[in-house]
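One structure coming up, written as structure tokens, with questions to follow.
Here the complex is missing a single protein chain, while all its other protein chains stay put.
We just call them A, B and C in the order they show up, numbering each chain from 1.
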């Protein structure tokens, strides 16, 4: 029994950017076995499908989970209306998380928008050996910079409009960074176009890269084959389930051209 | 524009019997024109159809409505979870209410279960000239006795199990009452079998009787023809809309044998 | 503000939102909420040659995101429709569509004759009715009977003729083509999907009629697919309906190919549904930079 259904009581809820919420839940069973890069599938009242949200944190001792989500549609809007003390019906921990190799290696972490939250546990593993490059629409949309710094990581903030940090894309910052610094492994999560560019840069520099893919899900546990993403290996091309074989894939496994 | 849609803020809510709620709403537009026997149609989250609930009270000066409802299924259960301060989306005032003739006449009011609430405004009109015979499953299901007394009416309580008042049905109490007392008009609301008996007794005694019918509704405003009840008149038999031509009918109009 | 008017077989509607037959009576009821002249039009309750009592109650039951109804065409008959309901409705400055029903081709034809020279703007032929001649099978499920009734009514009528299709068929495209081929001026769809609910306490159907017609949000995806299918099959205008409850739904319908939409069950939920849909469609059309809402129709680009 790898999966649990829990009613996670909301312990804390903060709107950390306009329409983006940072929520802490009491969910001891899931917190007990979760790893970085995994997600939970959350029931929203009035909807048939659960909404997948990555774990931004988990503490097996305290039995708590942390999630950070943005209002994207009606389901996340409903979620955002829950209050401290309310329960969230969640199943998890789902999916195949990030491989954390050796905390003495130099890791570069590239996050775009609400793709950033699942990368926090990765930064917390590599600590001062982590460089976190994140990109947001503008200064007020930027999230989790303090958390990354608290983890000991170096942060490079980019915004589309230049209202904070570097005016430009994470991929430009990454390219410059890789040209000037050592890097053993790259982790990325964010818009697909961004991740594809990150994957190319990693390949060009001969660096291992792990990407966290997103796809519309049905079951979230591998049973319905709704959430597939194009992959390739020695045997050919495949459509692989993001919810169980991912969401984290090796960047070379993903068939970016499909 | 006879009908209004209002978001009525809940001012007060009391569970007056197990699963039966007494709710006061701020709803000035509807309160302003409501008459006894009318109802409102209430939106319940997650449901397509509104739920019809009679007005148990209305005060045009204070702009408030009072409703009393019982949890019967999922819609009323949802309603029962609303709290003071929440809004109820209601349309009203709907339907054709009771005719209140002359408060110096002797009125007998017969209510069964949650058919009782719409009869309170009738008692408040006839005051000491009203005799209110109500029936409930048992003592703890009995509601509104204090309100009827406060209105000045004489009350006769019946329970199915004898745990309070008379052990027996309202119709038995009514029969006895009519044999011993004067009565100019009868008003009744409750289970159909009860109302049919009341109608027969009224007819036997040659007394005018007004009945408030219940039927499953679609629109609540007369547009869909879902809520019809069998009626008859000089021209023959009809299926008449409860929501606009009723819910109050003359007992002789209703075709009880259909 | 973009031009919201649409023209369907020569009839101008102020906007593309029409109240659906059977859910809006003859218009008087909802005019207690707002002036119904704000609507594009109204399709009146299905009317027959002679008055009908309809089915016994219960006639309605709720389902997940929908309702089943088995009203069974209770209506005052075409005579009283013409003498008492139509004149009141016509005072409202609104396009009036008469929805007509019958058990035989003759019924339909006589109805059409009766409506000649009346103030009715358009006829909607409700062919989801049992054909007594063909053993009670609906007119609407066989291309041949659809063609037959359409052609005959067309001959006897002077009004634009819109044929309303039932979704309870294998190929709605074939039915649509049959109606078009027989002279229909427009098509409307979908009518209700046949469904049932059972009371597990009494182990009886909830509806006294055993089965009923499913409408409301639940059926929207099916309606949308069928409207698209029909749009691709025919050249005449299509009026889309089935589960529309928001302006977004109405926009999807028009993008799929509808020239106008009808809104039914949503009125029960929110009496102002039609008005809100009109407003929402207006802003949406505007936001797309279109001058006329007609530019929306059929702009779907399929994968």
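The rule is simple: a residue touches a chain if its C-beta (ideal position, glycine included) is under 8 Å from a C-beta of that chain, and two chains touch if they have at least 3 such contacts.
This one's a predicted model, so the numbers in the text were calculated from it and none came from an experiment.
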Shown chains that the omitted chain touches within the full complex: A, C
Subunit A, residues in touch with the chain not shown (by the definition above): 1-5, 43, 47-50, 91, 215-229, 237-239, 244
Residues in subunit C touching the chain absent from view: 63-66, 68, 141, 168-171, 193-198, 200, 203-205, 208-211, 214, 217-222, 224-225, 228, 243, 245, 248, 251-252, 255-256, 284, 299-303
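What we mean here is this: only the chains that are shown with their structure count from here on.
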Two chains sharing the most C-beta contacts: B-C
Cα-centroid distance, subunit B relative to subunit C, in whole angstrom: 36
Shared interface positions of subunit C, touching two or more other chains: none
